[in-house]
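Note that this complex is displayed minus one protein chain, with the remaining chains in position.
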Amino acid sequence: MKRKISPVRIIVFIILLIGAVTMIVPFAWMLSTSLKEANLVYTIPPQWIPKPVDWKNYIEIWTASNLLTGIKNSCIISVSVLVFCTFTSSMAAFAFSKLSFPFKNAIFVMLLTTIMVPLVVLLVPLFVIYTKIGWIDTLLPMIVPASMCNINIIFFLRQYMTGLPKELLDAAKIDGCGYFSAYWRIYLPLCKPAIVANVIMLFMITWNDYFGPLVFTHSESKQNIQVAIAMLNSHYIQQTDIPLMMTASLIAILPVLILFIICQKYFTESFAMTGIKG
Amino acid sequence: MDCISARSKNIKGKGQSKLKRRESLAGLLFVSPTIIYFIVFFLLPLAVCIYASFTNWNILSPNRVFVGTLNYERLFVDPKFWKALKNTLFMLIPIPIYITFALLFAYACHKNILGQKVFRAIYYLPYISSIVALTLIWMWLFNSKYGLVNNFLSLFVDNPPSWLSDPFWTKWMIVIMISWKLIGFTSIYYIAALKSIPKSYYEAAQIDGAGPRQQFFKITLPLLTPTTFYLLVIGMIGSLQTFVEVQMFAPDGGRGYGVGTIVFYIWQKAFSSSQMGYACAIATVFGLFILVITVIQFTLSRKWVFEGN
Partner (left out) sequence: MKKKILIVIMCLTFTLSALGLAGCKQAAKLSTSDDSIEPKVTEEPAETTETEEKTKVTFMGWGTDAEITTFKEMIAQYETKYPDIDVEYIVVADNEFDTKLQTMIGAGQCPDAFYSHIDRMMKYAATGNLYDLTDYVENNEIFDPDNVWECLINLYRFDGNMQGSGSIYALPKDVSVFPVFYNVDLFKAAGVTPPTIDNPWDWNDYLEAAKKLTTGEGENKIYGTGAYSLESAVWSNGAEWVDQETLTKVKIDDPAFIQALQWCADLRLVHGVAPSASETESLSDYDRFKQGKLAMVGAGTWSLADFWANCDFEWDVMNWPVSPNTGKSEIWFGSAGLSVSSTTANPEAACNLIAYLSFNEDAQRTAYTMGQAIPMLKDMAYGEYMNFEKPPASKEVLFDILENHARLATQSRTFNQEWFNEFNSNIDAVFNGEMTAQQYCESIKDTIQQLLDDSNAQKAEYSKK
């Protein structure tokens, strides 16, 4: 590809470079700190490459915390939510964009209100509901509601599907397809790029969820990874082991990071192909 | 394609009402999980919350007394509520910052700037990290003496700010953090929107003799307004509910309650002060406030959001 080298381009490039440095520095710093001995944390000027490099945190972390169980539970939750939520949300998005049914707009606006009320006040009523149906101290409060819908994804996919031609549905009907198979066989495959992008976002949201697991589960065997990490930090505030905390944070970020790098292509390309128009 | 649409038009005339009924049924069935979610996991708890806002419920004792609108009256003379509201509005500052930067970044990527693939990967990094992990790093980065930020700043100024103890700077730190976190994510939407603008528009403009700058302001920006609108709506709802950052950086709300936001205040009232009834009243009023703002945004959107296509 031929590129004009204009001064504007150079300036923009430099600005982006500075931006990129600020984006990556905190993570590099986290890595560096996690490899330090506790007392080397307080040195001025800060040491970028720790001397000596101390790997013990990466060993200690597995015994000092409940990280392994946390990862396991987070995986269970994330995978179930990904599978079900993608299905339900895309189905709802299909209905909102392509079908006409009573109260369509009212229902959509209602859904939008769910993200306007602060979760904290719904905590106790939700706890009562979960108690009544026996979900407390199980992974279900993290899995079931999230599996039933995600308003952001519905919103997003609705925009995307609006952009797909309605004629496809009519054609499908003529060919004897029902609505479900029109959705399943025609629209869903066409949404694949948008869905892949959403899968990553959804995974991120689910993986990073902290408040729900904190309140709705009790036993160590049900903690998710974020709760396990927060436990490390909460011990009497004065006695914080900064390198250990950084190690834990890094490990918590890692799975999303890996998934993200693998799916990078889809993530950026799919959004480009969706042609979202807000 | 033409042939298909012709056939479909043909069929539309007949048996419309029956088809419509089927379609309604299918539509309702498709959104039924969503509706069940809405009723069971939102409406039901919300009803409890609204009912509780008229009582003196404290969570701890089962007996709640109906107190009428007392909680609502109290709210208007509660100085801390107003302080919290001010702090909450402060959290709107990141929105224009990250939207502007995201747009610039997206535009540069769209114009195939050198290394855009690497840049993209790096810019998305903050968004995918968990808030718990991020706040831990930030607390450490912004440590007034051993933190990287102040070590850097001290090259230029004598007394870099005490980010974690001075509420003014704590708020700015949160603003920086939110902006920093959302630039990459927001740019995804713009990159996508930019790609969806047909090349023919630009070609036509070029024929009319419009320069790159004119093209940007006359074509690109207007065509991006639907995306900007979506980002504004979602961004405002999110910003107004800033909570975790405050809880982590200023667990007591900061000096003179200079950092505490409304949602943080609600949480404090509900669980530290055992005034669940009052907390529910604040939440109800605040939920309505967000609703009104969103409705206003939708109304105003007719004036500036481009609805061509």
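Labels A and B are assigned to the chains in the order they are written; within every chain, residues are numbered from 1.
Throughout what follows, a residue touches a chain if its C-beta (ideal position, glycine included) is under 8 Å from a C-beta of that chain, and two chains touch if they have at least 3 such contacts.
Quick caveat, the model's predicted, so the values are computed rather than measured.
Trainee: Which of these, A:136, A:186 or A:225, touches the one chain of the complex that we don't see?
Mentor: The missing chain is touched by A:136.
Trainee: Tell me which of B:24, B:58, B:215 or B:297 is the one touching the absent chain.
Mentor: Once the missing chain is taken into account, the touching residue is B:58.
Trainee: Applying the definition given at the start, please give the residues of chain A touching the unseen chain.
Mentor: 38-39, 42, 44, 64, 84, 87-88, 123-124, 127-128, 130-136, 138, 140, 144, 147-148, 176-181, 214-215, 218-220, 227, 230-231, 233-236, 238-239
Trainee: Name, in rising order, the residues on chain B that touch the hidden chain in the full complex.
Mentor: Against the left-out chain, chain B lists 22, 26, 29-30, 32-33, 36, 56, 58-62, 143-147, 159, 162, 164-165, 251-257, 267, 271-276.
Here is the rule we use: only the chains that are shown with their structure count from here on.
Trainee: Could you list, by residue number, the parts of chain A that touch chain B in their complex?
Mentor: 1, 3, 9, 12-13, 15-16, 19-20, 22-27, 29-30, 33, 41-46, 88, 91-92, 94-96, 99-102, 104, 107, 110-118, 120-126, 128-129, 145, 148-149, 152, 154-155, 159, 165, 167-168, 170-171, 173-174, 178-180, 183, 197, 204, 207-208, 210, 226, 229-230, 233, 242, 245-246, 248-250, 252-253, 256-257, 260-261, 264, 267-268, 271-278
Trainee: Chain A touches which residues of chain B in the complex?
Mentor: Within the complex, chain B contacts chain A at residues 1, 4-5, 7-8, 11-12, 19-20, 22-28, 30-31, 33-38, 40-42, 44-46, 48-49, 59, 101, 104-105, 108, 111-115, 117-134, 136-138, 140-141, 145-146, 148, 151, 180, 183-184, 188-189, 191-193, 195-196, 225-231, 234, 237, 241, 243-244, 262-263, 266-267, 270, 276, 279-280, 283, 286-287, 290-291, 294, 305, 309.
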